[in-house]
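Can you read through this structure? Questions will come right after.
Shown here: the complex without one of its protein chains, the others still in place.
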Amino acid sequence: MTLAERLADYMPAIASGMLTTAWLSMLAIVLGFFAALGLYVLRTRSGRIGAGAVKMYVSFFRGTPLLVQLLMLFYLPAAFGVDIQSELAAIAALGLNSAAFQSEILRAGFAAIPHAQIEAARVFGLNPRQILWHIQVPQVLRITLPSLTSETIDIIKGSAVISVLAIADLMRVGKQLVAVSHRPLEVYLSIALAYLLLTTLIAMLASAVVHRSREEKHA
Amino acid sequence: MLPTSIPMISLRGVSKSYGANRVLFDFDLDVERGEVVSLIGPSGSGKTTALRCMNFLEEYDAGEIRIRGALLGYRVDHDGRRKRESERSIAEVRAPVAMVFQQFNLWPHMRVIDNVTAPLILAKGLPQASARTRGLEALDRVGMAHKADAYPAQLSGGQQQRIGIARALAVAPEVMLLDEPTSALDPELVDEVLEVIQSLARDGMTMVMVTHEMSFAAKVSSRVVFMEAGRIVESGPPQQLFTAPATDRLRSFLRTWFERSHAAATPVGAIHSLPSPV
Partner (left out) sequence: MNFELIIDILPAFGHAALVTLQASILAIVIGAAAGFMLNALAQIYPTTFGIFYRGFVWLIRGTPFLAQLFVIYFGLPQFGITLDAMQATVIGLGIYGAAYFAEIFRAAWQSIPNGQIEAGRAFGLGRRQILRHIEAPQAIRLAVPMLTNQAILILKESSVASIITVPELTMTAGTIVAETFSYAEPYLLLGLIYWLLALAFAGLGHGSEHWLGRRQTH
């Protein structure tokens, strides 16, 4: 078989791996986003204890490797007799990890909104929940989109380590293909390029969104 | 004024400090329905603070502020001690009051129409359709209905402030607070906003306005209150205050203003409508 034929053979498996990787990553990002919002609310509204707890959480999840977090989430419950499914541990690890990074990103976004806008919302009778969802979050998303994009790309790349839990993501597909073809160089290069495709697509998508929203809003 | 009607806004013995800095001393003021009260005075006189206390944007340390008789921000429990009210009851008491801000404070990510209808939909729970109708009416009232679908950043300062006024109008307030509504505007945009405010006054809206536009204050107010260093120095109809100031401090304040506006580019009508206060 020629190289081209072999590559064509790899395609279905790689496509399936890409799907799994993309799906798990997106889920983790979305969960991480809402968790990060929760962390922000906790940090700003629960006094010193809440703020301190959030800071420790963020410090831990940013200061330890994702692989270690994954292993901890998978094996520690076993110490207490609870069996965690691999996919659950993977999503939990990716999500909790992303929440920590997103919380720092969003924090900067919230700070960038002039307090006067919050004041105006308050005197017009909006309650804190409404102010968060209607005034703050839409603007925070717009402001932090570039950083959130970087974070999404980091999660897609970071998800490579979930392969140690035998989840059928891109890396595991690579391992399986190597076992069959005995050509690790071209297989792993293809895997790397598949990741590159995913991350590049995300970057281009975000760039397009930023351009469109910039056109819309200004004279 | 009917002695039996409750004032729209009533301040009694209101005091406020920022740390060691006392900004309001034992401040008394009543605003009756239909009045247009202008607060004037040098910077640091406490006029903006007094205004921001009226809708509890600032907390006050002592005294009572009542909106249509209801105590704002605090209640006195059976021991006679002050206790801060919950956000919900504060919102209820301040509901008849709407505010126009010096920096407009529009929400930049929303279209003009959404800026105006947001308080109606979110705070008052109005359905989209009726909120939109009221919003468009308010925008029409200030002459901005044609820009309903634009974004604030696409508009001039004067247009943005008019939208700020429309947002305040849309909630059908009983009284409007205006915090230096034209101070952040380029001079050529000031008049369009003043015209809108004047027409609201003519229609009988109760207003409390902090302003540096003396001639406008003279034209539109039913009462002018001159403040300095956290206290009311003089108060009365604009004719009386501007043509026959009773205190030296008001006299020197008006002279400074007169000289400054005389030396600067002449605002049309400003000097001519006001006799020299010497």
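The first chain written gets the first letter, and so on, giving A and B; residue counts start at 1 in each chain.
FYI, a residue touches a chain if its C-beta (ideal position, glycine included) is under 8 Å from a C-beta of that chain, and two chains touch if they have at least 3 such contacts.
Please read these numbers as outputs of a predicted model, since none were measured by experiment.
Asker: Can you list the shown chains that the absent chain is in touch with?
Answerer: Even though it is not drawn, that chain still touches A.
Asker: In the full complex, which of A:13, A:66 or A:91 touches the chain missing from this view?
Answerer: Answering carefully, the residue with contact to the hidden chain is A:66.
Asker: Among the options A:52, A:114 or A:184, which residue touches the chain absent from this view?
Answerer: A:184
Asker: Please give every residue of chain A in contact with the chain that is not shown.
Answerer: 59-60, 62-69, 71-72, 75-76, 78-79, 153, 157-161, 163-164, 171, 174, 178, 183-189, 191-193, 195-196, 199-200
Simple rule for what comes next: only the chains that are shown with their structure count from here on.
Asker: Distance-wise, how many Å sit between the C-alpha centres of chain A and chain B, to the nearest whole number?
Answerer: Taking the average C-alpha coordinate of chain A and of chain B, the gap between them is 47 Å.
Asker: Which residues of chain B touch chain A in the complex?
Answerer: 55-57, 87-88, 91, 94-95, 97-99, 101, 103, 105-110, 118-119, 122-124, 151, 153-155, 167, 171
Asker: Can you tell me which positions in chain A touch chain B when the two form their complex?
Answerer: Against chain B, the touching part of chain A is residues 114, 116-117, 119-128, 130, 134-135, 138-139, 142, 216-219.
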